[in-house]
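Of the protein chains in this complex, all but one are displayed in their positions.
For reference, chains read A, B and C in written order, and residue numbers begin at 1 within each chain.
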Amino acid sequence: MRYSGFRVIAEALTGHKGWKPVWRDPAPQPDYDYIVVGGGGHGLATAYYLAKEFKQARIAVLEKGYLGGGNVGRNTTIIRSNYLLDGNEPFYEFSLKLWEGLEQDFNYNAMVSQRGIINLIHTDAQRDAFTRRGNGMILNGADAELLNRDQVRAMYPFLNFDNARFPIKGALMQRRGGTVRHDAVAWGYARGADMRGVDLIQNCEVTGMRIENGRIRGVETTRGFIGAKKVGVAVAGSSSKVMAHAGMRLPIESHVLQAFVSEGLKPFIDGVMTFGAGHFYVSQSDKGGLVFGGDIDGYNSYAQRGNLPVIEDVAEGGMALMPAIGRARLLRAWGGIMDMSMDGSPIIDKTHVEGLYFNGGWCYGGFKATPASGWCFAHLMAKDTPHPTATAYRFDRFLKGLMIDEKGQGAQPNLH
Amino acid sequence: MANQWQALTALGNEMAEVVEIGPYRIAERFDVALASIAMRRGQDKAFAAAAKKVKVPLPDPARHETGSPFSAFWVAPDMWFVEADFATHEDIVAALKPAFGDAASITEQTDAWVRFDVTGERMAPLVERLTNLDLAVQPEGFASRTIIEHLGVYLVKHGANSLTLYGPRSSAQGLLHALEVTAKSVA
Amino acid sequence: MSQSNRISGGQIDRSKTFRFTFDGMPYTGHPGDTLASALLANGVRLMGRSFKYHRPRGPISAGSEEPNALVQLRSGARQEPNTRATVAELFDGLQASSQNAWPSLKLDAMAINDKLNSFFTAGFYYKTFMWPAAFWEKLYEPIIRRAAGLGALTREEDPDEYDKGFAHCDLLVIGAGPAGLMAALTAGRAGARVILADEDFRMGGRLNAESLEVGGRAGAEWASAVVAELMSMPNVRMMARTTVVGAFDHGIYSVVERVSDHLAVPEAGKPRQTLWRIYSKRAILAGGATERPIAFENNDRPGIMLAGALRSYANRWGVAVGDRVAVFTNNDDGLRTARDLQSKGVDVAAVIDSRDGGDLLPGIRHLQGAQVIDSAGRLGLKSVTVRLANGKTETIACTALGVSGGWNPNVNITSHHRSRPEWREDISAFVPGAGGPANLTSVGAAGGALSTHGALATGQAQAIAALADLGFTATADTLPQAEDAPIAVSPLWYVHEGKGRAWIDQQNDVTVKDVKLAHQENFTSVEHLKRYTTLGMATDQGKTGNVLGIAVMAELTGQSIPATGTTIYRPPYTPVAMGTLAGRSRGKEFKPFRLTPSHKWASEQGAIFVEVGNWLRTQWVPKPGETTWRESVDREVLATRKSVGICDVTTLGKIDIQGTDAGAFLDRVYSNTFSTLAVGKCRYGLMLREDGMVFDDGTTARMGDNEYVMTTTTANAVTVFRHLEYCRQCLWPDMDVQIISTTEAWAQYSVAGPNARKLLQKIVDQDISDAAFPYMGAGNITIGGMRARLFRISFSGELAYEVAVPTRYGDALIRKLAAAGAEFDAVVYGTEALGVMRIEKGHVAGGELNGQSTALNMGLGKMVSKKKDSIGMVLSQREGMNSADGYRLVGVKPVDPNGSISAGSHFMEIGAPVELASDGGWLTSKVYSPHLGCDIALGYLKAGDQKIGRRMRAVNFLTKTDTEIEIVSPHFFDPEGERLRG
Partner (left out) sequence: MIINHPILGPRDAQEFVYLGDANLINRPDGMTAGIEAFHDYLYNRDNPAGEHRELWYHEQGDRSWLVVTRNTVTHEILKVELARDVAKAQGRSK
C-alpha cells in the first residue's frame, strides 16, 4: 500500500482501519536463491536492492532478533560523505546521493535532513588536514567548504569562543551532511523489501553454515536448515561470530560505542557538529533531544553497554565546546557493538567459500553507509563483481599493503 | 657552583609557594633531589648490596620508605624513585652511580616533577575528590601513582593528615589550581 | 489565594514560610515542601503541557517518576528546563515557569494539535511529508523542529561549579525506605563500611507518605530514629539528596549528590552538584516501587493522579489535592488512599473498585465491580463518569482522582547491564531478572516484597548475606512490627469502554489507540512498539507507562505479558546534568596546560603562544613596529640564517635508555642501526609501526656504552614510550633495558645559525670547536659549572646545537643565551620560524608524519635495514607500499614567485579536469620562505621522484586558488648540508 498525506487524511477520517502490516511474518522456505544474514540496516538494504535494482527473487533476510534491532537502531543518525581517502570518498558520496532520493525511492519518510555538518578546526595543522580532505571531497564530486572563525560564530554563537582551552579557528563544512531518522531507515527498507516478496524472518539466528566442496549450500538456524545458492553476511558487531561458522578469522575486533540523548529541548543546534579538540559530536533530533557521542570505550566487548569514564569524557568535551549545556540533562546512554576493522574502513568482498559473501568492518560509521552498502553488497552478490565505488573494500588489502587508514593509526582497531 | 644559577620553581617563582585554605596547607617543595634507579637484569645481589652500602632503601611495591640520607618509593618492577636533600645531593646521580656501577640504571628526575606537600585535618574529603585511591584503608608509607585532574601524579601517604604529591613539572600550575579549587569546595 | 488546600499534619515546617513564583504568580509554601506540593497546597493543579497534543497536565506522582509536571526552574543563566516539580525542593525566592506552552499555560495555541489528534497518530510522519521531495526540509521539518522539545536552554554559560569524587564502601545501599534503612542498620551495626544513598531530601521513603505504623510508632518516626542511629555510626555514610543513577562494571556506581539545588545559589566556591564514583564490594537495591495508572478515556486531566501520590501529598505534605476526591483502584493499596484522606477530613466521594466481592470500606461509598470510563474538566478535573456494576453510568463530581493499577518494582538499575526483568504473576509486575550487575541484590518493594514487613525482612536478610561474603557477621535483630498485607491486585490495564483516547505514556501522548495501531501494522515486538509509538522514550523513561503499554500489546497479540517481553531501562536512572558529568574539566580547565622552561621569559618578551597538544609554545616573538606575524617570522628566520637564533625545544620527548642490551634494543625499535653508534655521537632514527608505516623520528645519542638518550617528536612522546615498554616487556622480556622519560627533567634549547658556536663557546666551559665537538657530536658538558648536555644536531639546516640543563635552570639558561647572543643580534624564534626552516631544509614533521606514510614515501626508504629484524621491517615490504607510482615527498614552488599556494591543495596536471583521476596528491606543509622570497611547500606527489622539474597545478577548491607550480627537490636550502657541518 502506498503512503501519502492524502492517505493519512483519509485514514484519519475513517478511524485508521485501513493501515496494513508494514511487513509479513513468513515462515522460512526450505531454500532460497539469496539469503542475507542480518536484518539490520545493511542487510535489509541489501535485500531491498537485490530485489528492486538487480531484479533478483527468492530472497530471505534472517534476523536473530527483531528487524532493525542492531546498530541501525542505536546510532546517532548522522549522514555525511566528508571522507579523506580515495578508497572511501566515492563510496560515501554514492551513499549520500542515495540518501537524497531514498524517501521517494522506498515511499517512506525517513526524515532525511541535510542541515549540514561542520568539523571544527582548532589548529593550523588541522586546517591543513581539513583542506586536504575538503579538496579530495570536491575531486570526488562531493561538496565541501572551509569556514573561518566568524562564519562558525555566526552559525553557533553560543560555542566557547572566548574562554576555550583550544580556540575555534574555523571549520570544514559539508552542507549536504545531516541526519536521518534511524529506525525509519530499517523500516522503510524492510517494507520495500517485503513488498517485493523478500521473506523477512525474525527470531531466526544462524548457528552454522553448510559448506560442501568449498561451496555454500545454506545455513543452519534456530528455525532449522535453510538452503541457499548465495549467502551474504551483514551482521556488524557479530561478524567474527558468524564468519567463524565458515572457519574464518577476520581483521576485525568488536568494540562498544556509547551514544547519548538529552531530555527534549527547544531548538538549540540546527546541524551536526564535531569538536576537533575532544571526543564529542552532536546534533539535535526533530523531537528536541541533543543526540551526541564520542569515542569508543576502547576494549573488546559484546556487552552493548559501556562504562563511566567515556561518559564523563564525552560530557567534558561537550561542556568545553558548549558551556550552555551545563544544565541540560543526559536522559539515556546506550551502547552498540562496533565491528572495528584493522584500518578503520569496511570490507565488502567474496570469501574463500564460493557463494559466501561478507559485508562488515564498518566501525562506528556504518549508518551513513547503509544505502551504498546495501547497493554495493547486492551488486557483488548478484554480479560477482564489486561495485565501482567499492573496489577497495577487499580482504586482501592488508596482505597487499593497501590499507585505507583515514586516521593513520595502523592496525589498532580501538584507535580508529 | 650551581648557586650562580638562579633556579625557578616549577610554578615559575624564586621561592617555593605555600597556600593555606581552611584547614589545608599546600606547600610546594623545592629542596628535594630525585632520581630513578632501576636494577639491571641479573644484578640482584650487587644491586641490593650497593643499596645497603649507600643507605638507599628499596621498599616493597606501593611503599615509601624514609631514610637518611636517602628515602625512596617504589614506582615499577625493579625501579624506585630515590629522594635526597637537594642542598647536599643536587647531583644525585653522581652521588649514587659510583656505588651501583653497572648494577643499576640511574637517571636524574629532580626537575621532571613538581612536589606539593599537602597537610591538614579532614584530609579525607579533599583526597576523595582528587584521586580514586582508597587512601582511608592504606597504611602510612603508602605510595602509588594515580590520576588527578588528567595528570599522572605520584602520591605518598605519610599519615592521616599528610600527603606528598609529585606531578608533572610542566603542569605545576594546573595541579595547584586543582588542589586549590577542591580545597575551597570542601574547606 | 494562600495555601487553600493545606490540611493538617505532614513533615513540613509551618513555622517558616517560603515565598516563590510560578509563571510570575506569587505563592507561599514551607520548608519540606516540593514545588509540586506547594503549588497543590495553593490550589494549583495545572503545571504543564504534554509533548505532542499540548494537553493541560498536572502532577500524577509525588516523585522522580513524574512525566507531566515539568517546569523551567530558576531564571537567567541558571534556568533549568524539564525540572520535575514533584522533586524540586522548595526554597525561599524560588522562581519557576511553565514550558512548551504559548502564549500561556492556560491558553496554549499549540493545543490545536489536540483537536487534530486523529491525524497525529503513532508514526504518521513516516507516511507523509514526502511530496514534493523538496518540501520536507524546506517546509515540513522546520515546522516540526520549531514545535519540538519541552523546556528551553538559555544560550548562556552555566555559572555553577561541579565537583567529582570517589567513595569506597563494603556495602552500598540504594534507597532509604524501610528496606534500605533496615539493610544499612544491619550492616552498620556489624561494622561494615556502608554508604546509604537516597534521592529524596528526607530519608524514609514511603514511610514518610504513609500512615502505617512500624514497631508501634508512626512509620516516619521510626525512620527518623533509625536515621539518627545511622548518622551516629562513623562507618556509615548517609547521603540524602543523592541519586544512584548508573551501575557499571565491577561494583562501580555513578551517583549524583545535589549539594546546592535546595538553595537559591550555591555558596561561594561550593559546587551545585557532585558526581560520585562509588566503588562498592556489595550493593543492595532498595529503590522501592512505582505505582502504575489504569488507562481510561481522558485519564490525563490535572487532578487525576496516582493513588499513592494523592496519599503522599496528604500524609507527608498536608495537602488535599482536591476538596472532593475519588479513588479508582484494582487493588487494596488504593483503598489506603481513601482511608487516609477520610481520616484527614477530606471529602471522599467514592472508591471505584474494579474488583468484585471482598469487604466494603466502612463509611465510604465503595463501588465494587465498577470502572471509571471518562472524566471532565478542561484545565482540571471536575467529574468522572463511572460504569457501575449494575451497568448504569453515573457522573461523580470530584476535583481529584487517585488511580491505582498496582505497583511496579523499580528494577531500573538492575537492567543497566541489559538483564531483562522477570514477570511475577502474584503481584502482576516485573521484578529484577537474572544477569544483573554482579554483587547487586534487590530488597523490599524493588525486589517484589510490597509490604512494610517484607521490606524490613528482606532488607535485613540480604544485608546479612552480602556481609557474610565479605567476612562480616551481622546479627538478625528482632524486626519491628509492621503490616504484611498482600495488595491483592487484580489486573486491569485499561478500560475497554469509550472511543476516546486513554493515555499510557502521558508525556509523549502515547494512547491505547497508538498501541492498537502499532499492532495493526505489525510493530508487535516491544522494541518496535517503543520505537514506533515513542512509548517510554520521554524524560521519565516510561516509569509509569511502559508496563501498561506492554500489557495492552500482550492483550492484542493474545500472548502473555512475559512472552511479550519488556524493554530495558538504560542509565541514568534519572536524567543527569551535563555539567555534573563534566565536573571541572571545562573552559580553560578542559585539559591541563604544559608550560616550557622559557615560558616566563618569553612572556616578558611579549611572545605569542600556540597550543601544541597540551603544551603552550612560543609561536613567534613580535618586535615593536611589526604589524603582521609574517614580519616577525621572516625576521626570526633571516636573523637565524644570518647570525644565530634560539628556540625552546624542551617539548620534544626525551627518553633515557640504559642497560647492557640498550643498543640491541634500539636496533629492534628503529629501522636503522644504533648498536654501532660511537659513544659521544648521535644519529637520526626512523621508527616504524609493525605495519611498516612511519611511526616517529628523532635523534638518539649514545652517552655511554650502555646509555642512550632518545628524542621523539612532541606529539608522540607518550606513545613512543608506551611502545618501548611494550617491546621490552612483551616482545623481548629478557633484554637488559631500563627506560624512563626525562622530557621535563631537562630544559633544552636549540642554538642555530652561523654564529651558534661562537655564542655557545662564550658560556660553555669546554672546547666545542668543530674538531672537539664535530657534527652529530653529543656529550655531557658544563656551563659555568652547571651540569649540562650538548648535542650538535640541526633541524634548521644551520650550524646548530641543542643544549640542555636541569629544568629549574632553564629560565636562567635562556637569559644567559640571550645575553651572550646580544653581540650577534641573536633572536629567539618560535614554532613558525622553526617550521619555515625545517621546510626549507626538507625535514619531515607533522604534516608528513601523518601515520599514513612509509619511509619510501618520505624518501627515506634506504633507512629501513633488511639486515636485522626491526619493528615494521617485514610488512614495509608489501607490494602496495612499494609501487613505483606511489606517493613521494617533493618540494613545491609557485612558478610566479608572487603566486600563492596553500597546504592541503591537491596536485593536478595542467589542464586536467576536476575528477578523482586528476588527483596527484596533496601539499602537506606550506610556508613563506624569506630566504627564497616565495611560498614553498612539501607535498606527497604520485611518482613524485620522477617528476622533479615538472610544472603542475596546486589547486585549492576551498579557497578557489589554482596556482601553477614547479616540482622541486624537498631540499630547498643548502642541499649538500655544508652549513650544518660548518
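Note that in this section a contact is a pair of C-beta atoms (placed from the backbone, for glycine too) under 8 Å apart; a residue touches a chain by one contact, two chains touch by 3 or more.
Because the structure is predicted, anything quoted here is derived from the model rather than measured.
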{"item": "Chains still shown that are in contact with the chain withheld from the display", "value": "A, B, C"}
{"item": "Omitted-chain contact residue, chosen from C:151, C:219, C:251 or C:271", "value": "C:251"}
{"item": "Full-complex contact with the absent chain, from A:114, A:135, A:174 or A:307", "value": "A:307"}
{"item": "Which residue of C:735, C:827, C:923 or C:980 touches the chain not shown here", "value": "C:735"}
{"item": "Option from C:75, C:676, C:877 or C:946 whose C-beta touches the chain left out", "value": "C:877"}
{"item": "Absent-chain interface as seen on chain B, which is shown", "value": "61-62, 74-77, 132, 144-147, 152"}
{"item": "Chain C residues that touch the omitted chain in the full complex", "value": "248-252, 279, 417, 438, 661, 664, 690-691, 718, 722, 725-726, 729-735, 868-870, 873-875, 877-878"}
{"item": "Hidden partner interface residues of chain A, rising order", "value": "238, 240-241, 249-254, 298-303, 307, 309, 342, 398-399, 411-414"}
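We adopt the following convention: only the chains that are shown with their structure count from here on.
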{"item": "More contacts between chains, B-C or A-C", "value": "A-C"}
{"item": "Separation of chain A from chain B, taking each centre as the mean of its C-alpha atoms, in whole Å", "value": "49"}
{"item": "Averaged-CA centre spacing for the pair chain C and chain B, given as whole angstrom", "value": "33"}
{"item": "Residues within chain C bordering two or more other chains", "value": "164, 277, 585, 589, 591"}
{"item": "Residues of chain C touching chain A in the complex", "value": "51, 78-82, 118-119, 121, 124-131, 133, 136-137, 141, 144-146, 148-158, 160, 162, 164, 246, 248-249, 252, 254, 275, 277, 416-418, 513, 517, 520-523, 525, 527-528, 531-532, 534, 538-539, 541, 570-572, 575-579, 581-583, 585-591, 610-611, 689-693, 695, 846-847, 850-852, 875, 878-882, 902-906, 914-916, 918-919, 922-926, 955-959"}
{"item": "Contact set on chain C toward chain B in their complex", "value": "161, 163-168, 269-271, 274, 277, 279, 584-585, 589, 591-596, 599-600, 614-615, 656, 658-661, 706-707, 734-736, 738, 740-747, 784-787, 805-812"}
{"item": "Complex contact set, residues of chain B against chain C", "value": "1-2, 4-10, 12, 30, 36, 38-42, 78-79, 91, 102, 105, 107-113, 128-129, 131-134, 136-137, 149-151, 168-175, 177-178, 181-182, 184-185, 187"}
